[in-house]
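Incomplete set of chains, arranged as in the complex.
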Amino acid sequence: MKKWWFPAVLFISFILSAIGHYAGFPYTLEFIISAISVIFVAGFLGKATESVAHHAGQRLGGFLNATFGNAAELIIGILLVKEGHFEMVKASITGSIIGNLLLVLGLSVLAGGIKYKIQNYNVSLAGLNGSLMILAIIALFVPAIFLNTKAIEPADTNLLSLIVSGVLIAAYLLWLVFSMITHKDYLADVSDGGPADANHEEAAWSKGRSILYLIIATVMVAFVSEWLVDTLDPMTEKFGLSEIFVGAFVVAIVGNAAEHSAAVILALKNKIGAAVEIAVGSSLQIALFVAPVLVFISHLFASGPMDIVFTVIELAAIGVAVFIAKSITQDGSTNWYEGLLLLAVYVILGVSFYLV
Amino acid sequence: MKKWWFPAVLFISFILSAIGHYAGFPYTLEFIISAISVIFVAGFLGKATESVAHHAGQRLGGFLNATFGNAAELIIGILLVKEGHFEMVKASITGSIIGNLLLVLGLSVLAGGIKYKIQNYNVSLAGLNGSLMILAIIALFVPAIFLNTKAIEPADTNLLSLIVSGVLIAAYLLWLVFSMITHKDYLADVSDGGPADANHEEAAWSKGRSILYLIIATVMVAFVSEWLVDTLDPMTEKFGLSEIFVGAFVVAIVGNAAEHSAAVILALKNKIGAAVEIAVGSSLQIALFVAPVLVFISHLFASGPMDIVFTVIELAAIGVAVFIAKSITQDGSTNWYEGLLLLAVYVILGVSFYLV
């Protein structure tokens, strides 16, 4: 991607996509242009993230990437909540979580595992990530179980949703304190400081330029993602897909294109710790921060409050994704077959949602 | 607690609480006096347990504490079964399990983790504790699933309950053989025998006196707990709480006050192994011993046999508590954030049960 033509194609596809959106190209054409543009914009973001990670260390880099990657999802989520598309929001949250845990993580582990026999990362971080995933599914399952067994009144659902959301946001903010401040070195990447460390290779850009590029790339991803999402409604009708499939798979794949490309590139450079941090960290950020923030924000709009109760098949999808991802990541080492297992579960879920 | 005034306050609050109970003070006053008394009695029990643990080693000390702590629960359980309050018994068993796994363990891990960066304990013991927890939830889930799917007749429920209870009691007794006899050293605390071991500090009391105090303190806890429980029925009505919330949270918190204070004190002395043993061991003892013994005992009373089938929300609460506690304890090391995660789940369950 250091090739001279890369910036040119990046710029041209982005401009074309913008023109297509505002000038109103036919949807199929706009969809294709935007999708191509997303690939290049995401590649740019991946390169920028990698350069920042080079300067900042793998974990902080991974966290920055997850945050910038999810900025797009948060913006899209707010727009959908404002228009009252609560089912679509929950479907895309579901899709984002399983997309990160299964598709992004699976492809990273597979790609890295084909190049390197075994890849290792900090086992304490893996354990804590697993416990945070469990907190996330508990927070989503408990309100659904209490409501479905009629143990609580539907009228109390919004109150319970607000409290659960508050607990999740508090847990997420304290996680940042824990992982960035009090236990930063405890969770450091296993390869950090090693003599043959990949960090010793030359950085693509200076520190300041890397950060600037990271911000520009994130903004571009947010725009292109939205233009692409705008084409989905007519495309959905044209090809006869269900809303839940589009929300959980198409929107989520597009929305996570950035994390996706960055994670795979890092895995191929044997920085699997940063790749896992992007994939798992991004899904945790969606579950522990984006989703509960959307619940709070929904109280500001006239479209009425949104609760945190997901459907049974959404919960099942999130549950199995967490279950297999936790089993695969908890020993702090990965190989190509584990990547394939994650992808196998993604295919099973994808086909099931497609048939809905 | 070596202060001169401690025995005086302990004695006075206990006597006042007894007078209040037998003389019939107003319920709100009696509730406050008993609650204060519980705090001091539990502190006394914690001190005595710690001293016994000093002489006996952390694990035996932890086991003794769990047993003495649960004596109160068993007595209260028998009284409730005799009067046919089966729902209340199951709610308080549920509350006792989740209270130990989430509240007691969470506060111990948090308190210890604030003082010490990382606390370690025997990882083999952690794994076995996790497997025992899973046996416990399997034993509670399987009868409920077979009954709810109408796979077995309600008439066969009592037979199945008796057999499952027999299996659990046998598993518990063999666990004592395993952990105290055949594999005692395999499960020894990691810190035992270390040069800077906390065991080398001076004991508060002699061996004989420690055991005597442990017995006296346990009896006092049993009495004060019961006096406090007696005030709950009118308090429940007065403040409009549901029976399941009172059983699962108020009764359980009071009933576990002893384990609670002992576990936190041990965690603060960097004896996290003993603290985990108290919290996890106590919940295992409730699930594998107290609950099945109550099923057997219920056949002796005219109030008819009690089965082992819990409600869906009780099973969900126990299931999520085991799930997160197993995830957090299985690596044999803890930190403050893991304590917070346990408390976050406890808050989510507490609010959900409160809204029932």
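Letters A and B mark the chains as written, and numbering starts fresh at 1 in each.
Simple rule for what comes next: contacts are C-beta pairs under 8 Å (C-beta built on N, C-alpha and C of every residue); 3 or more make two chains touch, one makes a residue touch a chain.
In this text the structure is predicted, and so the values were computed from the model without any measurement.
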Homomeric assembly size (copies in this file), of which only 2 appear in place: 3
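Going forward, only the chains that are shown with their structure count from here on.
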Superposition of chain A upon chain B: rotation angle, C-alpha, nearest 5 degrees: 120
Interface residues, chain A side, partner chain B - complex: 123-124, 127-128, 130-132, 134-135, 138-139, 141-143, 145-146, 149, 151-153, 156, 159-160, 163-164, 167-168, 170-171, 174-175, 178, 182-183, 186, 326
List of chain B residues in touch with chain A within their complex: 117-118, 311-313, 316, 320, 323-324, 327-328, 330-331, 333, 335-338, 340-341, 344-345, 347-349, 351-352, 355-356
